[in-house]
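What you see is the complex with one protein chain gone and the rest in place.
Up next is subunit A:
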Amino acid sequence: MSKTKETFCVIDDDLIHQFIIKKMIAGIPADFEKNVLVFSNGLEAITYLKNAISNHDELPDIILLDINMPIMNGWQFLEQYKSIFPSLNKKITIYILSSSDNPHDIARVKEFKEVSGYFIKPITENELEKLMTAI
């Protein structure tokens, strides 16, 4: 059975980046419906996930997470995510998408088994397409 819908979740405080990612995702040809959820910080995103915790349809398939954000940054989001992870009704793949190439950040990702990869901005359409089809 092929999928009918794929939901992306972009967590980034940069409005231009939000616009770009939305446009890129929309531009990738696919034979299923593509949804994009956008949040400007970790708190907004974790609140949404908590509310939708058992609603399979409303949960995203892929999260693209920025690190440096106001209110709740990427690391803090991941800590919170760990606690809700067991009760999630869906397998969610998380990628870091940050403009930080600070090796401390890159190394720290390894502490979170919930994270599947680290991309440094800008992500290419090719890479994005691979993420999309890997699901």
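Note that in this section a residue touches a chain if its C-beta (ideal position, glycine included) is under 8 Å from a C-beta of that chain, and two chains touch if they have at least 3 such contacts; residues count from 1.
Assume contacts and distances are computed from a predicted model.
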Since a chain is absent, check the UniProt entry for it and pick the matching name: "Spermidine/putrescine import ATP-binding protein PotA", "histidine kinase", "Molybdopterin dehydrogenase" or "Sugar ABC transporter permease".
"histidine kinase"
Full-complex contact with the absent chain, from A:23, A:50 or A:82:
A:23
Considering the whole complex, not just the chains shown, which residues of subunit A touch the missing one?
14, 16-17, 20, 23-24, 68, 98-103, 107, 120-122
